[in-house]
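Shown here: the complex without one of its protein chains, the others still in place.
For chain A:
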Amino acid sequence: MKSRVLVITSGKGGVGKTTTTANLGTALAMQGKKVVMLDTDIGLRNLDVVMGLENRIVFDIVDVVNGNCKIKQALIRDKRFEGLCLLPAAQTKDKSAVTPHQMKNLTNELRKDFDFILVDCPAGIEQGFKNAISGADDAIVVATPEVSSVRDADRIIGLLEAAGLSNSKLIINRLRNKMVKRGDMMDIEDILDILSIDLLGVVPEDETIVVSTNRGEPAVLENSSRAGEAYRRVARRLLGEEVPINAQEDTSNLVDRFKKMLKLAR
């Protein structure tokens, strides 16, 4: 299988890029893929904390691109999955410590050993963003159902297209079905209408994400987590399986729930 470099980006901060990277990376590793997650948020690294691997960091991405160490020395092997690795960002430097050219070389080097290279992009559209997308084949855009997030996602998709990444996929994060039904929140159709790119998944708002993030255990490891389930679906869809989007998980009405049970039984 040809390896793929996917950048996870959003423009707006706090919509769940890092959470998505961590969960998607873990979910792909659960499917037996060899995955490396690259944290490119130099100066504000988080992915290591979310993965619970912070205390293993010795070398970081800046050390690698500057040739202070070999890639293998800087890669942190996940404690749960053999095929999952993390290349952490540097915390004491800034975005200018890496150039897009260096990032491209780095991702090409990683292609030799991994099926998936997930690049966690920093918020914003400056140098950090340019670095993160420079080695990518495709982009995954994360947006929450808010006007501001969708606006920024739209801007990002435009920038991605200008950079030659025209096959971006969308993940809608933190959707609250009850609010959508009441008409208080943008629904999936509204968002797709504006962004007009392929939908890769819908992740419901879920308190287990907060718990798992704080504990350093991605939610996909938790069978009862609805968000984790959504991310597992995204991973399978990335691998080419036909999986329904299934946004209607939070069904409050009995008929819907019954229908769902029937569907499951089939």
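Note that in this section a contact is a pair of C-beta atoms (placed from the backbone, for glycine too) under 8 Å apart; a residue touches a chain by one contact, two chains touch by 3 or more; residues count from 1.
Operating definition for what follows: contacts and distances are computed from a predicted model.
Asker: Quick one: find the hidden chain's UniProt protein name among "Peptidoglycan glycosyltransferase MrdB", "Probable septum site-determining protein MinC", "NADH-quinone oxidoreductase subunit E" or "Urea amidolyase".
Answerer: Of the names offered in "Peptidoglycan glycosyltransferase MrdB", "Probable septum site-determining protein MinC", "NADH-quinone oxidoreductase subunit E" or "Urea amidolyase", the absent chain's UniProt record gives "Probable septum site-determining protein MinC".
Asker: Which residue from A:94, A:109 or A:241 sits in contact with the chain not drawn here?
Answerer: The missing chain is touched by A:94.
Asker: Looking beyond the chains shown, say which of A:54, A:138 or A:187 touches the absent one.
Answerer: Per the contact definition at the top, the residue touching the missing chain is A:54.
Asker: Can you say which of A:5, A:22, A:35 or A:62 touches the chain missing from this structure?
Answerer: A:62
Asker: What does the interface between chain A and the hidden chain look like in terms of residue numbers?
Answerer: 43-45, 49, 52, 54-58, 62, 66, 79, 91-94, 96-97
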